[in-house]
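One chain of protein is taken out of this complex; the other chains stay put.
Then we have chain A:
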Amino acid sequence: MVLNICLIYFLFFMFLSLSCFLLGLKFLVCDLVYFIEFDLVTLNSSSIVMTFLFDWMSLLFMSFVLFISSMVIYYSYEYMSGDMNLGRFINLVCLFVLSMMLLIISPNLISILLGWDGLGLVSYCLVIYYQNVKSSAAGMLTAITNRVGDVAILLSIAWMLNYGSWNFIFYLSCMKSDFSMKIISFLIVLAALTKSAQIPFSSWLPAAMAAPTPVSSLVHSSTLVTAGVYLVIRFFNCLGNNLLMILLFLGCFTMFMAGLGANFEFDLKKIIALSTLSQLGLMMSIIALGEPVLGFFHLLTHALFKALLFMCAGCMIHSLADCQDIRFMGSLSTFMPLTCCMFNISNLALSGMPFLAGFYSKDLILEVVSLSYSNILIYLVFFVSTGLTFSYTIRLLYYTIFGNLNFLKFFSISDNGAVMVKGMVGLIFLVIFGGSMLSWILFPFPYFICLPLSLKLMTIMVILLGGWIGYLLSQLAIGSLNLFLSNIMKSLFMSSMWNMPFLSTYFLNYPTLLLGGFYFKYVDHGWSEFFGSQNLYYNLSNYSSFFLNFSKSSVKIFMMISIFWVILLTVLFF
């Protein structure tokens, strides 16, 4: 491979990632935190300072982001080959990485806003990379939903003025009971909900799948959407109990909703996007249950296997002539064994197959949930969603890897995209070993889990049950009783993310546009025109013509009136 923009950035990010990783280990072992401040401008007593925060969390997160982005950039050399604007694409991805870095290392709300807005802007540019109407609509949905979060951060910046500095990290615990800090924490959680696509704002994430697959792999599954989770982790110390309760419910139901929706979806990328949404809900809810480090752990492992999953999906889409519908796939393992192998591994890691990456975080999370002091609803939702994860995984594998080939008669499905496969192979090792490695380095001593055997086995039971259900669901034949068709409204409700795309597009747009149209018609073009400009001009010009009548009289009359006026004055004052 000749030296090109992809290779350069691949090497650069790989090097940075390794150095960040080693530094992160050093910081973790020695328990170090570094603040680096650049004094930009100082005017009298107020100084403008750029602050960076380096601790093990930010360094490890950076190293993972950089590693995944290096792999994705390497991978996109082939995936995007023949594209006219490869340079623009790679530069956008690099800008994305830059703003992600800025977000990760800043303990300051202003610089977080810079990174946050950068993420929003770059992700918009990436979603609309393919120039068509659907991408444009999806990008607009993404951008507008994320604007809500931007506004929340701007508002919290305004509230932070009360403390005299925007370095929130110093105020989190000591100002926890302060009223302003409560508002700030509420706004930050709102921002995190938008960026992590939690329940009221979920609809943008599946829509954002209009972006090229490497972008989905890097931006919309592993890194950008976890920015919200990361923000919540950073602000964890100041979140109050009520707020955590709200967050817990929203996270749980996002997880459940997305897991359910993925079982109904036929678009390959959307299934994976919904699975991402489900995992994000998992992270949010475990953080809300009071375990931010576990949330962070799952964030890292999820980033690994989800990036790989998307890259495999991209490989399939690439070979199948841009077909994304899983009903056209099938028997792919015969044609692309290596890709399917990795696809399988990452899917199993996603659903928590023991000793793969997802197992360590997910199993621990579920056990902590079993152990924790929450109610039966939360418990049920957690476990049912875990079952649903395996259900849609099995369904996905059933449709894509096994069975008969359902594609067109002419096809060229193979593993021979060497660059793409190399990019994926770089991640597969971490998908297999990453979980155990992270669990060994993140936790100095193992979590103490004390559960009865039935609860301990509950995880594996729901997973097996979910897998069985997924297998049965996929096997529904035309002749059998079609439950989906007989309950069409219910299945539509569940498959369309509980109507959320409609609620966040038509529901908001339609009344607004209707009202706007009404006012445009009756006010702008109606009464306001009549009482405003038109009538004003009409009256003025009428008065003008009326007064012109006085000019028609001859000078004689004018002079006579003047004389009368003088006589009147004389009579008045004499």
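The working rule: contacts are C-beta pairs under 8 Å (C-beta built on N, C-alpha and C of every residue); 3 or more make two chains touch, one makes a residue touch a chain; residues count from 1.
Everything below uses one rule, namely that contacts and distances are computed from a predicted model.
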Omitted chain (choose from "NADH-ubiquinone oxidoreductase chain 2", "SUMO-conjugating enzyme Ubc9p", "N-alpha-acetyltransferase 20" or "Ubiquitin carboxyl-terminal hydrolase") - UniProt protein name: "NADH-ubiquinone oxidoreductase chain 2"
Residue in contact with the excluded chain [from A:41, A:133 or A:555]: A:555
For chain A, residues in touch with the removed chain: 540-541, 543-545, 547-548, 550-551, 553, 555, 558-559, 562-563, 565-566, 569-570, 573-574
